[in-house]
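Note that one protein chain is taken out, while the other chains of the complex remain in position.
We call the chains A, B and C, going by the order they appear; numbering starts again at 1 in every chain.
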Amino acid sequence: MYGLKQDWEAEEEARCLVLEDFESLTPRWCPGCGDHAVLGSLQRLARDLQLPPEKVVIVSGIGCSSRFPHYMKTYGFHGLHGRPLPIASGVLSRRPDLHVFVVTGDGDCCAIGTAHWIHAIRHNMNLTVLLFDNNIYGLTMMQSSPTTPLGNVSNTHPGGVPIGPINPLEVTLGIGNASFVAQTLDWNPLHLYATIKSAHEHQGLAFVRILQRCPHFMRDRWNDLQQDTAGVAVLEHADGIPVDDAVRRLFPNIRQHDPADLGGGRHLATGEEGIPMGLLYRNPESPRYNEITARGLGKTVADKLAGLEAELDRFAL
Amino acid sequence: MYGLKQDWEAEEEARCLVLEDFESLTPRWCPGCGDHAVLGSLQRLARDLQLPPEKVVIVSGIGCSSRFPHYMKTYGFHGLHGRPLPIASGVLSRRPDLHVFVVTGDGDCCAIGTAHWIHAIRHNMNLTVLLFDNNIYGLTMMQSSPTTPLGNVSNTHPGGVPIGPINPLEVTLGIGNASFVAQTLDWNPLHLYATIKSAHEHQGLAFVRILQRCPHFMRDRWNDLQQDTAGVAVLEHADGIPVDDAVRRLFPNIRQHDPADLGGGRHLATGEEGIPMGLLYRNPESPRYNEITARGLGKTVADKLAGLEAELDRFAL
Amino acid sequence: MGEASQSTAAKPAQPDVQDVAEHIVEIISDSGEGAQTAGQLFGTVSARMGNGVWTVEIIPAEIEPPYRSRAGASGNRIRIATDAVSNMGEAADVVVAFNEQVPYSRIDVGGLRPGTILFLESMWAQSPDELIRKAYAEALADFRHRGYEVVEVPMNDECLKVVEDPKRGKNIWILGLLCALYERDAAIVQMLIERKLGRKGKAIVESNMALFNAGYKWAEQNAPWRFRVAVKPSDVDRVVMNGNEALALGIMAAGIEVCSMYPITPATSVSHYLAARFAKVGGIVHQAEDEIAAIGFAIGASYAGKTAVTVTSGPGLALKSEFIGFATMAEIPLVIIDVQRGGPSTGLPTRVEQGDLLAALFGQPGDTPNIVMAPTTIEECFHFVITARKLAETFRMPVILLSDASLATAQQPFPRPSAREEWLAPPVDTSPWQQDVAPYAWDPETGLSQRPIPGQRGGEYVVTGLAHDEESHVAYESKVNQQGLKMRRRKLATLARSLKPPTVYGDTEGEILVVGWGSTRGAIEEAVDRVRGHGHKVSSLTLHFLSPLEPGLKEIFRHFNKVMTIEICYSDPPEAGEGRTYAQLAFLLRAQTLVDVDCWSCVPGVPLPPRVIEAAIRERLPDHEQIPEVDLENVPCTV
Partner (left out) sequence: MGEASQSTAAKPAQPDVQDVAEHIVEIISDSGEGAQTAGQLFGTVSARMGNGVWTVEIIPAEIEPPYRSRAGASGNRIRIATDAVSNMGEAADVVVAFNEQVPYSRIDVGGLRPGTILFLESMWAQSPDELIRKAYAEALADFRHRGYEVVEVPMNDECLKVVEDPKRGKNIWILGLLCALYERDAAIVQMLIERKLGRKGKAIVESNMALFNAGYKWAEQNAPWRFRVAVKPSDVDRVVMNGNEALALGIMAAGIEVCSMYPITPATSVSHYLAARFAKVGGIVHQAEDEIAAIGFAIGASYAGKTAVTVTSGPGLALKSEFIGFATMAEIPLVIIDVQRGGPSTGLPTRVEQGDLLAALFGQPGDTPNIVMAPTTIEECFHFVITARKLAETFRMPVILLSDASLATAQQPFPRPSAREEWLAPPVDTSPWQQDVAPYAWDPETGLSQRPIPGQRGGEYVVTGLAHDEESHVAYESKVNQQGLKMRRRKLATLARSLKPPTVYGDTEGEILVVGWGSTRGAIEEAVDRVRGHGHKVSSLTLHFLSPLEPGLKEIFRHFNKVMTIEICYSDPPEAGEGRTYAQLAFLLRAQTLVDVDCWSCVPGVPLPPRVIEAAIRERLPDHEQIPEVDLENVPCTV
């Protein structure tokens, strides 16, 4: 048949991918850094789902966490500080065959990247967005981030941060068209894995805030949550993120929450009922911009040439 | 006494300012543009409060609405597209004696200025922020803005905007530290005036979204609200924006809403109970960053020299 | 009312028929009265008949300016000639004005001259508003005093004879008037009107043709002149469009599928056009939340194998500079179109300037070799996008195309291109990647390398803006950093080697060589022709590549006593001495060639008329000829 060869093709051949197929350079994060756990989870997920490495793109900004793509043996895009979301949107725009993950930090996403964050949520493209929230700027050595707690001492606020943090969950839930908003902890591998899996399965933008340990600069940050697990409110629902029995045993405060309930999700996001862990909100009906951007992908050379000819005719003398 | 003369002084002399004292160049907006009404309101407010024109600074970005400062005979700062909030924050930072107003459009604030909007709300400096929301890019000739309704035809979306708008009220109410969030309409001068007045009186950042008519590019946008005034939910409360009897007569749908109730405000913001008009939320307790930035203003020359000497000593050999 | 109208032009027995090589016509009205449409149609019919044509828009500074105000003038200038036309020329020969105030906006910028024929709507003389009547009378007297040939025309009354609401038809009536004056082919007009309005129904077409015919007839009976601009019918198919439309079509023709942008004047109309038509060839326009997101999205698409374009103007270029540097560093192909406007900062959003040249070359911190090209005609706007995409992909780097506000809205006919398969981007390659080939396996001589595209099995790698080795691994070693910088520069040297030296316009030796780039080309060449007409050995040279510079410049310059640039950007006069600020191209050429390149430039916000350029050149001739009516310190700016 005359025309362009299709831009991509279905993977034919049978492959059996093992963990090593997703492992690249040795991670250079500090010992005990929560980033290691997330990396492990994603590698396992990719293996379990047998995602072809050449079809996976990890897009990140700049920060400790944003080194992530270098440690995955897939395609990766270690971008500019604050800009992974526009890049990832562009990657996906004409390549619906790719699995695009976004790795971003609390500075990357909630400070310099704020505008892109808000508008990516609105556009609701089919991306899995992992916010590594360690409440601090790691890579540049301990400056406050927008999520650093009030009074926390940092290099830019040696007298303590004077203004309370923004809550990425509450902000995200304020954006029309949000379609999947979840939270998990880097130190519970089961829930972490289950959350990333649900996020990846979701059609639309899945926003996952990961409370992340930074032993180097925020040593005691999550101590209370780790010691008193009742401070965590595990959200459970048939449409939510599956709660493993091991998780249930560890966290006594389990709450039923229907992710279709936006008001309830917003309330839980405040943390008044405990730090939420699980799916706060899901709306599978939110329009997905990637369905708009993929339009016209099937055009053949003949179509294109004919289209252009018709355009030129409009200007003909 | 030795030392710097204080950076500013109280106005001594008695003045009686009239409307003309606040009027500058003839506005160049289209006939029927909602911006005229807001200009008139602010000029009247300044006159009624006898704000010294030299103590008033109007900061704007770029857009039709952002021409605003040129029409006020006060100090003004017609800045860059999307950036009025950082500029205004800087203006106020060391000049607590100034009355700083911010004029911004839905493109200016909610597209290119998104990050500054979110963080200005968080910082909660003592600014009166007027968002002129005409749901369109006016100055650049009818491109979609983030608040353009789904399906609305524009020059960048001739087939209709494919993704639903963000709701500036809901987004703002998702930001920790928000302290004053209100909405009004340019075509109700009484409520408009009362809202700007309350906003100006508020200590902290007062965010006012003004539904603004753009007859040139969005002729029918608010027709239904203008025809069926029951579509507007007027919010009333002792701590809210005063509702004039004339307003009450015009709008049948009056609702009691305590601005301290964040959850209620968030619900009203969705518009499910009608397009809200009034004060959705107020929290006078939110920390104000301008109180941090004004620290150290009293230092005399002697203080400063002594401070520097002590610093140098720390490096002495 | 018809009877009450008074035409001051008595019906002539025999009109005065003049053969002219060219004429400049302006149609100006309040905005919304359709002068733009009439002007465009007049240009199109002239082009179709075989005239050279250059059309420029006259745009009011405000969105809805007050009626009957000089600030509100909206319309078109159409320069037609027997030969090709490359610029908007100087003062108008014929002006049609819908009220007596709008001509003042044109007078302010020197758009009229004594002798200009002014067809003036006369209805205002009968206005019920005394102030208007007075204003009209005053203006009329003033126009005559200024030496214009004023013809009062009862446009409104005449239109009323044909339609009920003359507001919505006056422009077509005027078109008829002009077509009579210039003996244009009414059949062509009919065809154009059908093309334009056909889908609105037959009745509309008919009423428009009725207006056209009425205007035509009125002029035949009342206008004392006929102007014959001989036509040379073209033997090839031609199209006519403005520069932004040509860029948009070029994007389509290049097989680019993604245009990612944020609105900014005067670039936005490229994306308006695409938003309406891009789907025909399967493309999409993405309006991002800001310029940074726009280029980020484009880079993402490019990385994934779909080389994208982002369209902007100066302030947007500034915001994109961090990302441009990233694309250079990570070697991601990308096309960036900067439709330049007046600067610095927000500057003159609707006006022309060539002030972004150095920012395009040096705007990114660090060493950032990129390709910078500039079209000089509407036709090149189309073709250069196609070239840009190819270069971007071959050299794996951003290509910046510098257009400007003048090219953006000017219309010019050119041979109709035919869509070609080889212009289109190839499909995304998803075949397995060659084993053991690094993602930056730089050829040490050319710096070129092949890049893996997501989907290519075995090609998995991670792009980064950090210093990196051939594997794209982050590397801080001195050698690696130096190698990366060298390889990226080498690509530009490789491209330079493949370029031909530019061709001199005129003799290849002489007194003065005038060098220019971009939209000024047409006016420069016309000015050079005129100066040569005065017997001086003057030539000109147009650069299309600014980075890398086209080769052989030093050799070309050697054959002229003096080399100077003409540019629309700021420069100090020569008296400024050692610290003189040179115009931007002059600066570049001086550094690169060490030739003492002089410059004359100014920043009027409007295209430079040939006359001004002529004056600037002649002033620099050994005998310092002056053109008395041109004050080069305060350029009279015709449009």
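The rule we apply is simple: a residue touches a chain if its C-beta (ideal position, glycine included) is under 8 Å from a C-beta of that chain, and two chains touch if they have at least 3 such contacts.
Quick caveat, the model's predicted, so the values are computed rather than measured.
> Which chains here touch the chain that is missing from view?
A, B, C
> Which of C:R133, C:R238, C:R457 or C:R489 touches the chain that is not shown?
Candidates C:R133, C:R238, C:R457 or C:R489; residue touching the omitted chain: C:R489.
> If I consider the whole complex, including the chain that's not displayed, which of C:Q18, C:Q221, C:S418 or C:Q592 touches that chain?
Residue touching the absent chain, from the options given: C:Q592.
> Touching the left-out chain: which of B:L39, B:V59 or B:C214?
Final answer for the missing-chain contact: B:V59.
> Out of C:R106, C:K280, C:K306 or C:R351, point to the residue that touches the absent chain in the complete complex.
That would be C:R351, which touches the missing chain.
> With the full complex in mind, choose from A:P146, A:G204 or A:G278 the residue touching the hidden chain.
Reading the full complex, the residue touching the unseen chain is A:P146.
> Go through chain A and note every residue touching the omitted chain.
Contacting residues on chain A, toward the hidden partner: 28-31, 62, 64, 80-82, 107, 111-112, 114, 137-141, 143-144, 146, 155-158, 216.
> At which residues does chain B meet the chain that is not included here?
4-9, 24-25, 52-55, 57-59, 69-70, 72-80, 83, 85-95, 97-98, 115-116, 118-119, 292-293, 295-299, 301, 303-312, 315-317
> List every residue of chain C that touches the chain not included in the displayed model.
Looking at chain C, the ones touching the missing chain are residues 61, 108-109, 314-315, 317-319, 321-322, 325-326, 328-330, 338, 340, 342-351, 353, 355-356, 358-359, 361-369, 464-467, 476-479, 481-482, 485-486, 489, 492-493, 496, 548-549, 551-554, 569-570, 572, 576, 578-579, 581-582, 587-588, 590-594, 596, 602-606, 634-635, 637.
In this section, only the chains that are shown with their structure count from here on.
> Counting in whole Å, what is the centre-to-centre distance of chain A and chain B, each centre being its mean C-alpha position?
Computed from C-alpha means, the inter-chain centre distance equals 33 Å.
> Using Cα averages as centroids, what's the distance between chain B and chain C in whole Å?
That gives a centre separation of 39 Å.
> Any chance you could list the residues of chain B touching two or more other chains?
111-112, 114, 146
> Any chance you could list the residues of chain C touching two or more other chains?
Residues 289-290 of chain C touch two or more partner chains.
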